[in-house]
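Note that one protein chain of the assembly has been removed; the remaining protein chains are unaltered in position.
Letters A and B mark the chains as written, and numbering starts fresh at 1 in each.
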Amino acid sequence: MDINTPFFKARASEALQDANLQQALGNLKQGFPHKRAIAVERMPEFEALRDQGRDLKNHILEHLDLYLEQFESKVTENGGQVHWARTGDDANRIILDICQQVNAKTVTKGKSMVSEETGLNDYLEKNGIQPVETDLGEYILQLRGDHPSHIIAPAIHLNLEDVSEAFHAHHNKPKSDDPVTLMQEARDALREKFVVADVGITGANFCVAETGSTIIVTNEGNGDLTQTLPKTHIVITSIEKVVPTLEDMTLFLRLLARSATGQEFTVYNTLSSGPRREGDQDGPENFHVVLVDNGRSEMVGSQFQDMLRCIRCSACMNHCPVYGAVGGHSYGWVYPGPMGSVLTPKMIGIEKGAALPNASTFCGKCESVCPVRIPLPKLMRHWREDEFSKHLTPKAARYGLGSWAFLAKRPALYRQFTKASSWGLKLLANSPFGGKKGKLESLPLASGWTDFRDMPAPQGETFMQQWKKRQNAEQTDGDAS
Amino acid sequence: MSQQHTPQRPSPNVGLFITCLADMFRPSIGFATVKLLEQTGCRVSVPEQQTCCGQPAYNTGDRRTSAEIARMTIDAFAGYEYLVAPSGSCVGMIKYYPELFDAEDPYQQLAQSLADRSYEITSFLFDVIGIEALQAQLQQLTIPRTVTYHDSCSGLRQLGIKQQPRELLKQINGLQIEEMTEAETCCGFGGTFCVKYPEISNRMVSNKSEFINDSGADTLVGGDLGCLLNMAGKLQRLGKDTPDALVEARHVVELLADMLDTPGIGEQDVRRLKATTPTTDFALGTEITGSAAQPRK
Partner (left out) sequence: MSRAEIFANIRRGLGREVPSDTQRQTVQNRLRAQADNIIPARAQLPRPQQVELFRAMATEAAAELIDLDSLEQLPAACDNWLTTQGLNEFICASDPQLAGLDWSDIQAAKAERVAQVGDMAALTTSFAGIAETGTLMLYSRADSPTTLNFLPDNHLVVLHESDILGVYEEAWKKLRNHCQTSDGLLQMPRTVNMITGPSRSADIEQTLLMGAHGPKRLVIFIVKN
């Protein structure tokens, strides 16, 4: 996938002008956070579950190598095969290789953000294999040559008309603007694909070390058809998804749906543990798990380790006022919102990804809803520190900060500066130029502020000046008495 | 302005951290804070060696400068039982000071000590001093206003400030609190964020302004001047053609200390607010909503 993250600001600007997108984002804001709040309300143990989820993830990360070894050996025992991919390219090559071994022409795909990360679809297509996305949202996007703008609601940026047009162009059916009809069209079209596919590729929400199982958490049922009908099932997932036992997986399942869609439980929670067993009448004959690293192993033991707790629920972006303003495509790569602002610089480099951790007010809403309590603002700040220490911070900001710091470290000088500034701003506000309104409507060097809002003028003398006067007066009073 | 101390009981020795914004833009917040502290029997000093909490450096990723400023602030407040500031954001920053020093650095412990002694003003009054100390004074006040309270992010999520200012405000006669929609959503100020990403910030503060205007309140109250400057500036820009209908923005201490003789934030004159109690036809702000920058869903 193309990296457009360096153009975050310009993309955000466009997104803010896009009325359809703004309407969709408005719906999102009314939807997921509201439903999550109700689900949390109904689960009095929710905060305790979050604590336990955080602690369990920390335990897993401290023993990650051991749980991965266990998972690998159980998958093998179950008759499946585990493949290790250091990079996204490695993962793509492994998957292409498996597909070629079974002479695959078509593969169906369940929703997988890791496959977006590796750019799997483009890769397969270039190598003569047709991937078909089967999640309704992903299917719509694929028809449009588009990419997800949200990790669980991929087509959130599109409206009914967009879907209607895309289906009309591809389904050879009269144009419809009825959502039910459109969904039925997709259902019919994809049923044909499910049965002819040679390989089914899904992601995994968790990998259970105890049993060598992968699990997908879905609502549509496309993932189940994707992995049950073809002869070969490939799971593409990442190394941090391993959990010890079924009971441990259960803890995260209780957190995941509630944090994501606000559902009590998603419709389908499906465990896959190897290929078809003796006597089975359906199910895949081959089972592969591709475990993708793509920078994650380097996060272990680093200041970004906490990010590996992420269970991809999307609560952070659903509640983020910045995501809510600009949408997912502004972020310019696979993962948007606060979790994307931490992950993206790791995966594409801080040189290209610096805009994202900077695009936060550190309001802390994301951390307050994260099911595994990832300190997202702190991790974004770590990226800013990395950027600063590598001298990547934009010059203007750096110089501005430098001059400010010079003063802030010298109280006496600082007093002179604040005194002069207050006086200057006050004077400006009181001048005909300022409109004598107690505020400034434009201000050189602060157009970022005054383009959109007025700048309240200082009251006059600084507090420190006035306080000193008060102290002196009290001193005089004291002397007089 | 000077208050009588009550020498009979031990008075907490409080150092006021004025905050750079209140110092420059709105000293009256500082004096209102001092007044409240003195009313509850605190001895208040303003250490000379303070400037800014260091948050701009910290949030830009400049840990070295942050640590230097932290050291200076730690030294400046060394002799005080408490540091109190009229800002959740700055106190939140001081709570981060311990992270800026290695474990072996003596300043690590000093930073922890200062962090533990630092309070935002309403939290100090409510959680440390106790509402009883102020109740009588507050109950003598009559402020016929309908206020809506914006929960600033650091105060709310880092320091747990939510009910403290509201409980204090509720003591005042005639004052009514009308909660706005999404009182806990960020206003888009975010320190340098509002100049780094002005358009995104603008969208956030536009949403906020709409919620404020829709609340029916005549006064916007908050505990952080940064957020208040942002919101007041936006409310005034949006409502420039209907100045009489503007929601007035004030720091919470101005109401609690009954210091409403200065103009509201970004205003030239002291306004006589109409309306004492909200009525069904109380239409303040509706015109502003009509001209708000972006349509609502």
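We take it that a residue touches a chain if its C-beta (ideal position, glycine included) is under 8 Å from a C-beta of that chain, and two chains touch if they have at least 3 such contacts.
Note that this is a predicted model, so its numbers are computed, not measured.
Visitor: Considering the complete complex, which visible chains touch the unshown chain?
Guide: Result: the unshown chain touches A.
Visitor: If the hidden chain were put back, which of A:Pro131, A:Gly200 or A:Pro275 would touch it?
Guide: Only one listed residue reaches the unshown chain, and that is A:Pro275.
Visitor: Sort through A:Asn92, A:Asn121 or A:Thr266 and give me the one touching the missing partner chain.
Guide: A:Thr266
Visitor: Which residue, A:Thr250, A:Ser403 or A:Ser447, contacts the hidden chain when the whole complex is considered?
Guide: The one listed residue touching the chain not shown is A:Thr250.
Visitor: Touching the hidden chain in the complete assembly: which of A:Lys105, A:Arg191 or A:Lys390 does that?
Guide: A:Arg191
Visitor: Hey, which of A:Val132, A:Ala204 or A:Ile239 is the one touching the hidden chain?
Guide: Touching the chain that is not displayed is residue A:Ile239.
Visitor: Determine which one of A:Gln22, A:Asn92, A:Ser115 or A:Thr134 touches the chain that has been left out.
Guide: Looking across A:Gln22, A:Asn92, A:Ser115 or A:Thr134, the contact with the absent chain belongs to A:Thr134.
Visitor: Provide the residue numbers of subunit A that touch the chain removed from this figure.
Guide: 24, 27-28, 31, 43-45, 48-49, 52, 56, 59, 62-68, 70, 78, 84-86, 90, 134-137, 140, 153-156, 158-160, 163, 179-180, 182-183, 186-187, 190-192, 194-195, 209-213, 219-222, 224-225, 228-229, 239, 244-248, 250-251, 253-254, 261, 264-283, 291, 293, 297-302, 305
Operating definition for what follows: only the chains that are shown with their structure count from here on.
Visitor: For subunit A versus subunit B, what separation do you get between their C-alpha means, in angstrom?
Guide: 32
Visitor: Which residues of subunit B touch subunit A in their complex?
Guide: 1-2, 18, 20, 22-31, 46, 48-52, 54, 56-63, 65, 68-69, 72, 153-154, 157-158, 184-186, 188-205, 207, 229-230, 232-234, 236-237, 240, 262-263, 265-269, 294, 296-297
Visitor: Can you list the subunit A residues touching subunit B in their complex?
Guide: Within the complex, subunit A contacts subunit B at residues 9, 12-13, 16, 22-23, 26-27, 30, 321-322, 325-326, 358-365, 367-368, 381, 383-389, 393, 397, 401, 404-405, 407-411, 414, 418, 421-422, 436-439, 441, 446-449, 451-464, 466-467, 470, 474.
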